[in-house]
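Only one protein chain is missing from this complex, and each of the others stays in its spot.
For subunit A:
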Amino acid sequence: MAVRESSRHLARSVPRAFVPCNRTPAFLGRRNASDEAPSRRLSDQLDELETASSLSTTVPEDVAKSFDPVARSKGRKSQLPRSRYQFRSPKYDRGPLHPHQPPLPSDPSSRLFVPGPFSLPRAQQTYNATVASDILTLCYVHTPPGFKAPVKAPRLREWDESSPYHKNRPLRGPRGGDVLRLLRKPIKFNNIPEIERITIHSYVKGAAQENSGWLHVAGMAVQAISNVRVETFKSRASVATWSIAPGRDTVAVKAEMYGETMYHFLSKLVDVVLPRIKDWPGVKGSSGDSSGNITFGLEPEQVALFPEIEVNYDMYPPKMIPGCHITLHTTGKSDKDARLLLSAMGVPFYGKIVH
């Protein structure tokens, strides 16, 4: 008995298609004697169908002539009421287990949706048309067929098992310091370095020393320059001489630009602002964090050269215009790649170039 009966667990584990179905299918080509019963007779149900097709009916000529939906919608004085149901994204995110989930930020109905891009910036066109292929050509390394690259030592070294305490230890860092550099792969068509984002950061010490007006002016100036809303940050370090305590004083302003906004800013910076700086030697050749991000600073007088600030110069108290640090983040894995990209985009470098 127990052997013959299939277990409940088996029935659950077997996919639905393999489970034997006890119900008779709705319609089959096969005829049974019970089909002729009065409740199930097919011919009775067929009688209810209309014989004539609705497609064959003819429309009167005047009705067809008067049908002009375009003219009707144009002749309408006010708009039609919108449809009864309109989706509004929930105002609050109530966690992953809540039944009302907000849509993704990429969904136009989301509250976090940012439309765009609306233009193809000049710097981006330059990058796509010339710079990308130039970099690909410059970084090409030819290896003859059959060439095998020498095997490199592992980046994280193993412990020599000289002590029993070496067992299960985490691997050692590289020789000569604990910094594990980014892995630089050969540049192919799919990893050509490009500019990822640009950050404008401004540390305003006057905001802690005097009043918050410094921070407001700095925020307005950076927003005007960058076309994006700024974020404010509190100090993490304690600077006794400026009477700045960590966590208490809001001292910094930052704007991050991506995509379209970033390229607009870059072309404005390179084409208009940097050439106007008096006796500017360029970006220092040793700048960079050795992982493809290059930073340089602008003095307050140089920030005032941006056309957005210049057009409305009287709005800003002249003393309070902030200096800023501009970081160009690239997807290049080393500073050499980043400098190659940025110099192709028009950022000049001077001095000893450190890679």
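Just so it is clear, a contact is a pair of C-beta atoms (placed from the backbone, for glycine too) under 8 Å apart; a residue touches a chain by one contact, two chains touch by 3 or more; residues count from 1.
The rule is short, and it goes like this: contacts and distances are computed from a predicted model.
Missing chain, UniProt name from the options "Protein kinase domain-containing protein", "AP-2 complex subunit alpha", "S-adenosyl-L-methionine-dependent methyltransferase" or "Ribosomal protein bL31m N-terminal domain-containing protein": "Ribosomal protein bL31m N-terminal domain-containing protein".
Remark: the omitted chain is touched by one listed residue; of A:36, A:158 or A:231 this is A:231. Of the options A:42, A:112 or A:245, the residue whose C-beta touches the omitted chain is A:112. Residues of subunit A in contact with the chain left out of this view: 89-95, 97, 102, 110-112, 114, 118-119, 121-122, 223-224, 227-229, 231, 233, 260-261, 264, 267-268, 270-272, 275-276, 280-282, 307-308, 311-312, 346, 348.
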